[in-house]
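As you look at this complex, bear in mind that one protein chain is not there, while each of the others sits in place.
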Amino acid sequence: MEPAKIVEHAGGVIGASWLMIALPLLGAAILLLGGRRTDRWGHLLGVAMSLASFVVAVVTFFELIGLPGGERRRAVGLFEFIPGLVDMGLLIDPLSISFALLITGVGSLIHIYSIGYMSHDPGRRRFFSYLNLFVAAMLLLVLSHNYVGLYIGWEGVGLASYLLIGFWQYKPSAATAAQKAFIVNRVGDFGLAIGIFTIWTTFGSVTFQGVFESTLKPEQGVLTAIGLLLLLGACGKSAQVPLQSWLLDAMEGPTPVSALIHAATMVTAGVYLVVRSGAVFFPEGSTAALFAAIVGTVTLLAGAIIGMAKDDIKKGLAGSTMSQIGYMMLGAAFGPVGYAFAIGHLITHGFFKANLFLGAGSVMHAMNDEVNMRRYGALRKALPVTFYTFLIGYLAIIGFPLLSGYFTKDGIIETVIHHNEVLGWLAVLGAGLTGFYMSRMVFMTFFGEKRWADDAHPHESPAVMTIPLVLLSIGSIFLGGYLVLGGRFMTFLGPAVGMPEGGVPAFHPFTVPGLATLALVAVGAAIAWLRYGRVPVPVTAPRGSFLTTFARRDLYGDALNESLFMRPGQWLTRIAVFFDNRGVDGLVNGLAAGIGGTSGRLRRVQTGFARSYALSILFGAAVVAGALLLVGNL
Amino acid sequence: MNGIQPPTIEYGQLSPLLLVFGAAIVGVLIEALAPRYLRKSLQMPVTLLGLVGAFALVLTVVMQGVPTKAAAEGAIAVDGPALFIWGVILVLAVISVLLINDDNEFVASAAAVPGTPEEEDAIAAGGAHTEIYPLALFAIGGMMLFASANDLLIMFVALEVMSLPLYLLCGLARRRRLLSQEASVKYFLLGAFSSAFFLYGMALVYGFAGTVSLAGISDALGAVGGQNTLLLIGAGMLGVGLLFKIGAAPFQAWKPDVYQGAPTPITALMASGTLVAAFGAVLRVFWVALGNLDWDWRPVMWGVAILTMVAGAVLAITQTDIKRMLAYSSIAHAGFLLTGVIATGAEAQNALSLKGILFYLVAYGITTVGAFAVVTMVRDAGGEAGHLSRWAGLGKRSPALAGVFAFFLLAFAGIPLTSGFFGKYAVFAAAVAGGAVPLVIVGVVSSAVAAFFYVRVIVLMFFSEPAPDGPTIAVPSVGTAGVVAIAAAATVVLGIYPEPVLRLAEDAASTLFIR
């Protein structure tokens, strides 16, 4: 079934849904402009704006599901942005509202958590203003009804992410990480920008309505090219191979940032872009979709392998994030069923990954910001709430039956195997690796003997931090089943992304791939127990095999970047510089020098003598009058 | 004899003008009657009330329906564009007056010779010239009248009412008084010189048409056509007087000197208000009175616009003083605006161009006042730190201020998501629609050159090491901080959500000028 038509909407809460974006934006503006004056209550305002936005999202959601299924795609025009070219407006449909609920819901919990986490930081107000800015930009990204608005939001979240990664800019590593994220993302953004330009020249429109419901039939080659360009953008933002390297370094930011931006929301923007554009640019079986599937598979394996060897708890989780987004990207390549599972996994992942990150943050908070898991151990007694919530998140992510991750990840694997056996079984293998690295993390952190630093006195975090953890873990338990069983989510998403031919596939608990996945996860967990649970973990990392080193070095991602892009780039630059100096540069420099020289000489005409100015006026008057006479008598 | 008919004066329509002039006269009376210590606390409220009240009156006139007939026996046209320009001038005037209110900028005693004990005494005694408020009010009233004059005589009188107080205000800077006085004398002599041209042009046009009303000139033109030597020379000389005021090349020479020497709040008022008013007058003369002569003046204006854009952009590159650089930037912007003046044609085209120009004036005016407000805050021992080298590393000392200034510069450069972008877009789009494509190409190229020196300042602020004895950032008064905040907010809002103001400009432009 095709997606429903987009209809214009006015009035009601949907008509006022721009408030979702405006409120956090207002919060950010007040906090940034208000300066020190707002220090005392700034964090509360930030939380209030995020919660208010969540309330608007919820009410909008209920108004939307009050409409008949076929009419659930509402375009809300706001204003003329570039007169005659782009109108700004929002598209409220099941897809965008799902994202809005995730962003504002999880976002609000993370805002609340940050009150406690950042309570000792002098820059807390600034932190909340950036968080609000991020929420606003992310909502613009998913709610905009055209590609230009999406792009502005896209750059906005990039900016917020840059500011937040480098939030502790006095740490050189944080500043470098922020720069790296910014630069790597430029590559992706460049692709996206070119893609949008191409869309505009191809379809004559940048609105989703204008593109998806266009009567034009562009050549397949053009569509594939646009798809690949959009995919490049998606790879940058969603940390997919080959643009994955920034995400691990991005963990330099405060942990709530890692949870909100680099796990739950921003990094899923690429998946959103692929699903949103799916019907036209990534249809099932197209070249672009195949590329998306391959990128997803490679990333899900790469991320898992990196996660297996990291001793830094946040970097381990970052590898896991890469891997899970790889699953989503893979699922998004296989039509409406895949979209539903990909977005479903995205939402459940938003919950359990935020849960895991905030749990990790809580552990770090207790351990004086220690991130090395080799210095943890036996924390389950000291941090009971953190432990149990983390455990739930862990079970959810490895796909323990009946928890959230089980339903959505299994759905993706089943769908993929149905279409493409090779990729599907690789995804099963990835699930096994997930079982290993997540179990390793849990064993190293909460079990075994104490390996704490001498001055560590772990204590449970305050309620303002644990309550969000509890709420997130509730979502991690039940959300997946709620969404998947009975095809609830697929039916809900149908009007936005289309329904599979032949209706919603039923959920089968016992299939060959499903059982194989469970078996592999169990094997992975068992190996982890043998290596890290049963025997003591050394405080200093052993040298490890070639494979471990490989994984510890992020699969030599940076070295690869260096040798593949930087070195040849430098060579190319050198060669280019050589020619540049003689040719192009000669021209450009010559031009610049010429303008500068002209300017320097012309300046001297301004002698400072009033009488010579008067002369220029008289001269000008004579020329003007003369020219008029000349023209008039032609 | 059938007696003398008293003229009908539409006081309602003219009330904003009358209120501003009235407030100015009250200000003069305060100077004459109130004791010295009371004057400042009286002048500021009177000035602000006058301006805000006049703005409210403008709104009332708009509410009652934009008049379709010129007021005061056809001498003053209170039409859509005039009301829009009045509103803009009043808004710019209010924020400029907030800047002017800062004591630190004006001389303690203008009569005291700089560097004498007399001057030190005046400073020690806390002397201040509260005359600046009525002077500014007269100038603002003159600006409003200038943009709405419907005959050349009123326009000439308005030109002088606007300029004479400004000549004086330019000479009243508290520090660097030699520069300030020099600016004043240069501006005065050149201004008087150029208004003599305007007047002679007016005489010649009167000789041709037998009337100085804009509509009358247009009618006379329609009857005769454009082959008359008297008329062509007259039109040229009128143009010289007007182009001088907007600072178009080759009549731009006064602008950098005067902008640099004048007290910065006055520079802000001149760079925003005078430019807006002068464009109102330029449009009236060239579109209403000389509209039928457009085949003759258009090629000449092409030359002037190109010369202005190029000269402004190229000369700005090597400037080392921040105020001079902004002056050249203002010259370049005047050139961009002229492309809109040139793009005339059918009524729809005129409305499009007018809309673009009106929006551009709003966007540029507010950003300019904000930029000069920032300039007043960066200070050295001897006053404002004008030299660009003193601005190096400002981003490290005061990131917020440098950030706002960088944002204003980006708006001048016309980067998307700032008001400047939509201003340029609106004017250039209108110019393209009006067939002035080569002009727009020159405009875009000079924008690129101009962007270079804006970016240069940004780089200087953020990527250079600050000088050890760098300028101090004055803690702004509430007024100055407010001006910067208002200007920054307006620049953002007009860059993201320009539609309301664009629509307003469109409505104002749709009726075009009444005759």
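Here the chain labels run A and B in written order, and each chain numbers its own residues starting at 1.
Note that a residue touches a chain if its C-beta (ideal position, glycine included) is under 8 Å from a C-beta of that chain, and two chains touch if they have at least 3 such contacts.
Everything that follows uses one rule, which is that contacts and distances are computed from a predicted model.
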| item | value |
| --- | --- |
| Options "RNA polymerase sigma factor", "NADH-quinone oxidoreductase subunit K", "Phosphate transporter" or "Glutathione transport system permease protein GsiD": UniProt name of the undisplayed chain | "NADH-quinone oxidoreductase subunit K" |
| Identified contact with the non-displayed chain, of B:D79, B:D102 or B:E182 | B:E182 |
| Among B:L42, B:I89, B:L199 or B:I514, the residue in touch with the chain that has been omitted | B:L199 |
| Residue among B:V58, B:A110 or B:V378 that touches the chain left out of view | B:A110 |
| Those residues of chain A which, in the complete complex, touch the missing chain | 603-604, 606-611, 614-615, 618 |
| For chain B, residues in touch with the removed chain | 110-111, 113-114, 153, 156-157, 160, 164, 167-168, 171, 177-179, 181-186, 188-189, 192-193, 196, 199-200, 202-204, 206-207, 210-212, 256-257, 260-261 |
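Note that only the chains that are shown with their structure count from here on.
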| item | value |
| --- | --- |
| Inter-centroid spacing, chain B versus chain A (mean Cα positions, whole Å) | 46 |
| Chain A - residues contacting chain B, complex | 33, 35, 79-80, 82-84, 152, 595-596, 598-600, 602-603, 606, 608, 610, 612-614, 616-617, 619-621, 623-625, 627-629, 631-633 |
| For the chain B and chain A complex, residues of the former touching the latter | 185-186, 189-190, 193-194, 197, 226-229, 232-233, 235-237, 239-240, 243-244, 249-251, 253-254, 256-257, 293, 295-297, 299-300, 303-304, 311, 314-319, 400, 417, 425-426, 429, 449, 485, 497, 499, 502 |
